[in-house]
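Note that one protein chain is taken out, while the other chains of the complex remain in position.
Presenting subunit A:
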Amino acid sequence: GCLRPVMAAVPPSSAAGGPEPPPPPLQYSLLLQHLVGDQRRPRAWDPAALGGIPSPPKSEEQKMVERAMESCAFKAALACVGGFVLGGAFGVFTAGIDTNVGFDPKDPYRTPTAKEVLKDMGQRGISYAKNFAIVGAMFSCTECVVESYRGKSDWKNSVISGCITGGAIGFRAGLKAGVIGCGGFAAFSAAIDYYLR
């Protein structure tokens, strides 16, 4: 509740010569010190009394684990591993449908051997996996940081972090590519966010 300004109370002024002495004024400063100042005593906050839904109190380990799982680092690591797996699968799959392996200029109709195909699949899988992992980790990390900074949870977080990630990726190929990457990735994240919410 709000504190209202209180001033020392003046007792009703007894006329001079009255038989009983005026009662001492209430010392509000002392009251205040006991209520909100240095001499207040600590209270045990009971959520049932405060109007909350009573639930069993969480143990310290549970709180620690929950705090770790909600942290930005954990989310980024999770996105990294997920991106790696997804990228690997995607790379292996696209290697199967888009082969340009074992091309021999002297014999263009030669079918590649199984060993060559497998090697190509492995290489492409690893390369796609690494890219996906980096992009996923960057996006998740920036989104978490932006959300922590703003203190709100809405669609703008994913757009901003999409722009940062796309810009960082495209920036290696020049400023214009960075701007295009920013816009493209931000639009992509906005679309995914719209679909998910």
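Here is the rule we go by: a residue touches a chain if its C-beta (ideal position, glycine included) is under 8 Å from a C-beta of that chain, and two chains touch if they have at least 3 such contacts; residues count from 1.
The rule is simple: contacts and distances are computed from a predicted model.
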*If you had to name the missing chain as UniProt does, which of "Mitochondrial import inner membrane translocase subunit", "Brix domain-containing protein", "V-type proton ATPase 21 kDa proteolipid subunit c''" or "tRNA-splicing endonuclease subunit Sen34" would it be?*
"Mitochondrial import inner membrane translocase subunit"
_Just to verify: which one of A:32, A:126 or A:180 makes contact with the chain not shown?_
A:32
*Any idea which of A:110, A:150 or A:176 touches the chain not displayed?*
A:150
*For subunit A, which residues reach the chain that was dropped from this view?*
3, 5-8, 10, 25, 27-29, 32-33, 35-37, 50-51, 70, 144, 147-148, 150-154, 157, 197
